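What follows is part of the complex, with its chains left where they were.
For clarity, chains are labelled A and B in written order, and residue numbers in each chain start from 1.
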Amino acid sequence: MLPVDLPGTVRDALLAPLVDHHCHGVRRDDLSRAAFELLVNEGGSPAPPGTTHFDTAFGMAVRRWCAPVLDLEPHAPPAVYVSRREELGAAEVNRRLLAGAGVVAFLVDGGADGVGDADLLTATEMGRHGGAAADELVRVERIERAVAESAPLAVDYLDGLGDALAARAAKAVAFKSVAGALCGLDFDPARPSRGSVIAAANRRLSDPKRPLTDEVLLRHLLWSAVDAARERGLPLQLHAGFRPAAPGETSLPWVDLHRADPGRLNEFAGLVQPLGVPIVLLHCYPYHRQAAYLASLHPHVYVDAGLAPPHAAAASARVMAELLELAPFHKLLYGSACHGVAETGYLGALHYRQALGAALGARLAAGEWSPADAARVAHMIGSGNARRVYRL
Amino acid sequence: MLPVDLPGTVRDALLAPLVDHHCHGVRRDDLSRAAFELLVNEGGSPAPPGTTHFDTAFGMAVRRWCAPVLDLEPHAPPAVYVSRREELGAAEVNRRLLAGAGVVAFLVDGGADGVGDADLLTATEMGRHGGAAADELVRVERIERAVAESAPLAVDYLDGLGDALAARAAKAVAFKSVAGALCGLDFDPARPSRGSVIAAANRRLSDPKRPLTDEVLLRHLLWSAVDAARERGLPLQLHAGFRPAAPGETSLPWVDLHRADPGRLNEFAGLVQPLGVPIVLLHCYPYHRQAAYLASLHPHVYVDAGLAPPHAAAASARVMAELLELAPFHKLLYGSACHGVAETGYLGALHYRQALGAALGARLAAGEWSPADAARVAHMIGSGNARRVYRL
């Protein structure tokens, strides 16, 4: 998996336990082939007749790398893989794959409320299965919905939101928002006026179960989250780039990809900087170069590659290499964005290590970096930066 | 051309005859050096004084790879190449290059009506020269123009357009639109109202010979094409990304590149999906990652790299590798976008095989894929997917 001629210290640093600073719970139940295929595709539709979602980079990697974890030969056929998965049972599969990822701490987004959440492992369970610590990321849209459902009046909504965020901040390591998926990242970066929020909240309260797509309320939510995060010294994670849909909210029309370009957060980031709240950009692909640029510009902006390595799989080295063009090494984080099936978490860690290993190996072979620097950078990205940012 | 250590089955799959699902007729007449240079440049202007359009990746590839097909040494100077081309005559050159591409079926866009079309080989001739079957792609803007020129009233335009598309659908394998080049892909994805179409058609009928740039009429044309395609089970090809100009319509101001980003078709694709009409994205460069993402999200969206491999030439492996990051392997198609000179078709096939061969070779060397999977994927992209989508 790693280049054969890496110095031992660099190899050790790459294989050291990771902090997975952003993941979701995986399904606790046994999955049919149809259900498994739906979960490994971002679109949520079955593959066209005569085709399979296994014929993707991700599917090839499942057969190559996850099959042996389930005692199968590498490249096992899809039917054999899914059948072995059922034979072992979801709990055993999850244990093997999550523990196999080599993670020391999972930061878990419990997701949006709604149908299906009970099918997902909780943060505590993710930690137990993976033999790791676990902390909770608080999805701010979930807080907002609870407040919207219970607030009698717009003023209650405003007060309640701040209180609820502050209360949850006390037990969390970070806030997370999927505003980019709900209304794009090209929003007006300024705090909305109280009057405009009251007006929008009045509309919101008439139908609080709908996903939040109102730009004024999302801006208000983000700024409220910044305020609560500031009090507690928490970072704010922002979904950016591909898969611009909120899990459990697939009934929404999806925002066009270019509107989720993290480069559009430049001015918002500039306004947040004086408040000292770190902003962490998730996924970012195919705008990861733009994200790396922002991380190089703003001292409080961080970035990960999220789902890009597990999905690009054998092709993930280039994505990591592109991130390393501009992103300061103290600004890169490891996050698997694991969701749906534990394979994402296993392959996320594997392809992250493989991609970073390829980048470091190339620099060492060319004499560009010293082995000590390569090992130090691997440690920073794999766990050190996350420990600093999330105060773990 | 291919990695030396590829397994025989993979090599055979790469070298097997291709379905070229999107190309244009090439010039049937002998070409002066000036004419040849103009045809191999997308801009349509001569190179600046003291320079030549041969000093491009494409020009280098012509000298390296096409020269031997014309019995010259590799790297023959431009003057020698053009002179040998004239010596052999256009017919012989076209035969050698088109047959040398190793294509079993050409799907040919006859282009817009207008000056110069008689200089281009027809679909039937492309097939005869290339020793291949040939089918026709129907450019919907051509249909629209004919209808606009003959319709006395706006209502006739509306009725006539539907009838003409239905009539042509009966003899074609797909529709193709260059709406992206004419008004961008950032159009309102909804069907336009009948009233707005009538109003726009009234303006259109006063000057039907102008290229169609009215957004309402282009949306109406696209949705009419979707309806006709649905009846016949045809796909709709959409020009995206670079070279956002319609051949024969170069007098138009060209739409800015970012407006031809195929990612902007996300919502349109979502609206078309329930109708079961496949959408095929052409070219896409430099937004091919966005196109691959759309193909991974929507079960009816397909993608090719079009002109990127022949133009990037020696650099085309990276473009293919980037497509393979997210595009499902059952969603990728081979298309040369051959136009102007048969060199495009020859180099399109050569660089496609070379680039895919490099990607497969790297995965096999790393043990990421099995040889059987690599051969299967090469077959799918080279011809299998096209046979399925176009029902060949």
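In this text, a residue touches a chain if its C-beta (ideal position, glycine included) is under 8 Å from a C-beta of that chain, and two chains touch if they have at least 3 such contacts.
Quantities reported herein were computed from a predicted structural model and do not represent experimental measurements.
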With 2 copies placed, total copies in this complex: 3
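Please note the rule applied: only the chains that are shown with their structure count from here on.
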Gap in Å, rounded to a whole number, between the CA centres of chain B and chain A: 36
Sites on chain A touched by chain B in the complex: 41-43, 45-48, 50-53, 55-57, 60-61, 64, 74-75, 242, 253-254, 256-258, 285-286, 308, 311-316, 318-319
For the chain B and chain A complex, residues of the former touching the latter: 258, 261, 263-264, 266-267, 270, 273, 289-290, 293, 296-300, 318, 321-322, 324-326, 328-330, 359, 362-363, 366-370, 372-373, 377, 380, 388
